[in-house]
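One protein chain omitted, others in place.
In order of appearance the chains are A, B and C, and numbering begins at 1 in each one.
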Amino acid sequence: MEYLYTIIVMMALYVILASSFDFVIGHGGLISIAHPIFYALGAYASALLAKDLHWPIVLAIPAGAVVAMVASVLVALPALRVSGDYLLIASIGFQLGVIEAIKNLDWTGGAGGLSNIPGVSITQGHGPYVIAVVLIAIATVALLRFVAHSPYGRAISALRDDEPAFIALGRNAMHMKIGIFALGSAIAGLAGGLYAHYFRFLSADQFGIMQSAALLTMVVVGGMRSIWGPVLGAIVLEALPQALTFLNLPPSILGPLQGILFTGLVLIFMFFRPQGLIVAGDVWTGRRNAKEAAHVRRA
Amino acid sequence: MSAGLEATGLEVTGLCKRFGGIVVADAIDLAIPPGRVVGLIGPNGAGKTSFFNLVAGMVRADAGRVRLDGTDLTRLPGYSRARLGLARTWQNLRLFPSLSVLDNLLIAPRRYPGESLAALLRPARLRSAEYQARERAASVLERTGLAAIAHHPVADVPFGQQKLIGVARALMNDPRCLLLDEPMAGVEGAAYGAIQRVVRDLAAAGIAICVVEHNVAFIRDLCDEGVFMFAGRVLARGEVGTLIADPRLTELYFGT
Amino acid sequence: MQTDRTSLPLSRRTLLGGLGAAGVALRIGAPGIARAADKLSFGLAMPLTGSQATYGQDQVRATRWAIEAINKAGGVDGRPLEAIILDTQADPQVGIQAVNRLISVDHVPIFVTAWSEVVKAVAPIANDSKTLELSVGANAPAVAKLGEYVYTTFPLADVDVAAVARYAATTLHKKRAAVLFINNETGIGSAQVYRKSFTGAGGTVVGYEAYDPKATDWTGQILKLRGANPDVVHIQGLVADTPQIIAQMRQLGMNQTISSYSAIYNPGLIQKLGAAANGVIATSLAPGASDSPAVKAYVERWVKEVGRQPNGLPYTQYLHDTPYLVADIYKGMLAKKMAMTGANARTEMLAIGTFQLPLTGKLVINPNHTVDKPVYLMEVVNGAWKQIAVVG
Partner (left out) sequence: MFSLVNLLQIGWTSLATSSYLVLFTLAFALVLKVNRVFNFTQAAVMTVAFYAAYTLVSLLHLPGAAGLLGAFAATLILSALLEIGGFRTLRRRRASPIFLFIFTLIVSELVSYLAMMVYGTWPTTIFPSLFWPVRIIAGVAVSQWDVPAIGATIATVAALFAFLRFTRIGRSMVAVADNPDLAEFYGIAKDRVYLVTLLAAGLISAVAMFLYGTRAQVEPTTALNLLLFAIAATIIGGIGNLGGAVATAVALGLLQNGSILFIPSSWQGFLLYAFLFLAIVCFPRGIRLPRRRLVRNTPTPDLDDGKAEKA
């Protein structure tokens, strides 16, 4: 069961991460790849609060999300002044810089990683925790779907379409971008806390550019800006490496081959189905469309 | 309605801006009283659109002041100026292609309910604000004759109507001053008349309007007076017919 | 039978796990399969894929040979020993997955793993479930502090680094040492051990510099150390960068004695450095082919069956000996009619304490999670590794 549990937890966590990442880059149009670092900040914050300050896990995890959110706002204030490719590179700098810092500090466990994080123990059974993680994943998707279809989501669409026009209509673009970034990062931080107390070991290197690439791949293969795309992308791409081990290949080539098939598949997708598995609609839709249609006609 | 003490319209004094070696605004003084329609004319590169960008706060001026109904806008960012009643349209439309016609308008009210994540936590208030916005959008759509296509994606709408949507969107803001950047370029038929009618109505309602337009007929029909710009400076101001007839200006316009 | 189980170590097992309850039930819910009940199992979680597979696979092969030999000689009191082998990719997350499976599905009392990140990552699981975790290969001193159920059978850096430090101070009469170490866990921990041991043996550490794991140039650090004017320089680096560091030191005119640890004890160092390698001292934690007929035969078997020497020979020797150690523990437990639990395995292992192993010799496992082991000091003499001393 544990094997299955772990796969389910990882799938649920990747659903949370890919969805929130899509919220930032797909919906928000903020091209940052630093998403894993907020995952890391949430994970480390929650782990350290529980381990060193003996906070109960149920408090430590949300606190980790808050830490990630606060950090994201602090980064966003200077970094969101630049946009597009520049933001992308700034985010890489931030991400790798924080990883280096974690590796050099003593109280984060340093380069060797943080071990013996308090968590649910295997003897008590992981069942309830796994269910909680899955429920949180579902709640995350529901929340992001709600936001995307709310008036806020309409504003996000407009902002992404045309920032100067958005500003000229009296909308505070910077405020919105920070909001998008903060929400996405807080959710990533939440996933981090959930990860930390399940796996109970963290090392800074696992939150690097390769993690970013994996998340990006999930979003792109799944279908950017479609609510269900990143969900599907996360599940498929998390299951794929597991499935590849069925091929009964000699292990000496299985490792690289796994990577080759994985990246190759992404390339095939990029060229033959760039819109992803699930295609996002071109036009933003809100809730209760029928009702509003009636309303306008009446007016 | 506006934060100012009295309705004095738009007042621009000593506006300057240079990019590197290029001067786009050279001590521009320009006042547009409420209810008046002023046409900006001049050759390409005269600084007309730059003037709009400076007034609307898209670009920060090097010097000078911008006032609207007595309120000093000079130090305010673009979005704040818009909230104080300064609206503009764009030469190349800048509609939101991923939104329907109605949703394009719903982005634009002065108080937009969906701008803050915190607003989502107060659904009742959000709903009422959204309802008000829809009421307003419905009336604007009605006024501009766009009600029938309210739910079409803007990308599917003919060009002329897109121009109209740009104007309608600016109206959602309940502006005190409206900057129209080439509202007629490429517009024919019914939309032409509709835009003309809307602009006249707005002026009648006491809004200060500034228009950049190459369509001389439109300028003559619509504007109370014209301002001739060249190389970032206001060269002449007066009745549109007189300006157009001035051979020196014509030479500058069609230039070398 | 045993070969059959391990020849496709990963795929079939994952297949079963992946298919969920049905697959798993085949294994645990079917006591009718009598042979399985007879077997004495232990877990083996090693990198079979990924960047570390080059080593992991050779180590697993060595383990397999040992199990074959044990079973051919009658197993453990007539019962066959089996290793349940899972892939960790040397990745903590995958390692956790593998170990969770070994414990909750296969109910092994003992599992063996390597690579310090994995060793650390799975430690809480071992401690919680009271399963004995044997770390074979990670040498960061922190491995000794991972909890009640985590033991190493491989000497930690405090054994060989301390030995080389003491050797420099007492036998070579060096007074001033400098340490250049990689800024990762093993590097930092080992450098501290060196400093403590060298100072403890009466020397002074006059230079102490870290470098970034991604560094490609060490001029700054080397100049700093050169300015400190040491008699001996200890480098605690990686297989990949140590030859470059030595080359740069020599180029910058530092001709002092250089020492390092077991990672650089390989022919590649000499090939990369040529004459500049002469005088470099490394450690080996296992006897070489020239010192032990068993090791000689073992290496010959590699050349005969695989066509080459194993990657990281000493590590494969340790992995080869691990089943013997596990067999001794199980044998003791059977003799005392103890239940096959991790707690009992731990008690029995500490009760035995001293093990005699075929390829690595005598090993003492201390209750404080360290081991006692002789250290073989090797030096490059005329372009070849020569054993210069056995200490400890």
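Definition applied: a contact is a pair of C-beta atoms (placed from the backbone, for glycine too) under 8 Å apart; a residue touches a chain by one contact, two chains touch by 3 or more.
This structure is a prediction, so every number in the text was calculated from the model and none was measured.
Q: Quick one: say which of B:24, B:55 or B:198 touches the chain that got left out.
A: B:24
Q: May I ask which residue of A:7, A:66 or A:92 touches the chain that does not appear here?
A: Counting the whole complex, the residue in contact with the absent chain is A:92.
Q: So one chain is hidden, and I want to know which residue out of A:56, A:264 or A:281 touches that hidden chain in the complete assembly.
A: Considering all chains, including the one not shown, the answer is A:264.
Q: Could you tell which one of C:251, C:290 or C:356 touches the chain left off the display?
A: Touches the omitted chain: C:251.
Q: Identify the residues of subunit A touching the omitted chain, counting contacts across the whole complex.
A: Residues touching the hidden chain, for subunit A, are 25, 31, 33, 78-79, 81-82, 84-86, 88-90, 92-94, 96-97, 100-101, 104, 162, 164, 209-210, 213, 216-217, 220, 253, 255-257, 259-260, 263-264, 266-267, 270-271, 274.
Q: Name, in rising order, the residues on subunit C that touch the hidden chain in the full complex.
A: Those residues of subunit C that touch the unshown chain are 51-52, 54, 183, 209-217, 219-221, 223-224, 227, 239-241, 243-244, 247, 250-253, 268, 271-276.
Note that in this section only the chains that are shown with their structure count from here on.
Q: When you draw the chains as points and link the ones that touch, which shape shows up: line, ring, star, complete, or other?
A: Looks like a simple chain-to-chain line, open at both ends.
Q: Which chain, with its centre taken as the mean C-alpha position, is closest to the global C-alpha centre?
A: Smallest centre-to-centre distance to the global C-alpha mean: chain A.
Q: Just curious, how far off is subunit C from subunit B if you go by their C-alpha centres, in Å?
A: 74
Q: Which parts of subunit C, given as residue numbers and ranges, touch two or more other chains?
A: Subunit C, residues with two or more chain partners: not present.
Q: Which residues of subunit A are in contact with two or more other chains?
A: Subunit A, residues with two or more chain partners: not present.
Q: Provide the residue numbers of subunit C that touch subunit A in the complex, in ascending order.
A: Answer in residue numbers: 8-12, 14-15, 17-18, 20-21, 24, 48-51, 53, 57, 87, 89, 91-93, 96-97, 100-101, 103-105, 116-117, 120-125, 127-129, 140, 142, 146-147, 183-186, 188-189, 213.
Q: Across the complex, what residues on subunit B touch subunit A?
A: Residues in contact with subunit A: 56, 58, 77-83, 87-88, 90, 94-100, 102-104, 106-108, 110, 112-117, 119-120, 126, 130, 134-135, 137-139, 141-142, 147, 150-151, 153, 155, 169-170, 172-173.
Q: For the complex, which residues does subunit A have touching subunit C?
A: Touch residues, subunit A against subunit C: 1-7, 10, 103-104, 110-113, 115-117, 119, 121-123, 199-201, 203, 206, 242-243, 245-249, 251-252, 254-255, 258.
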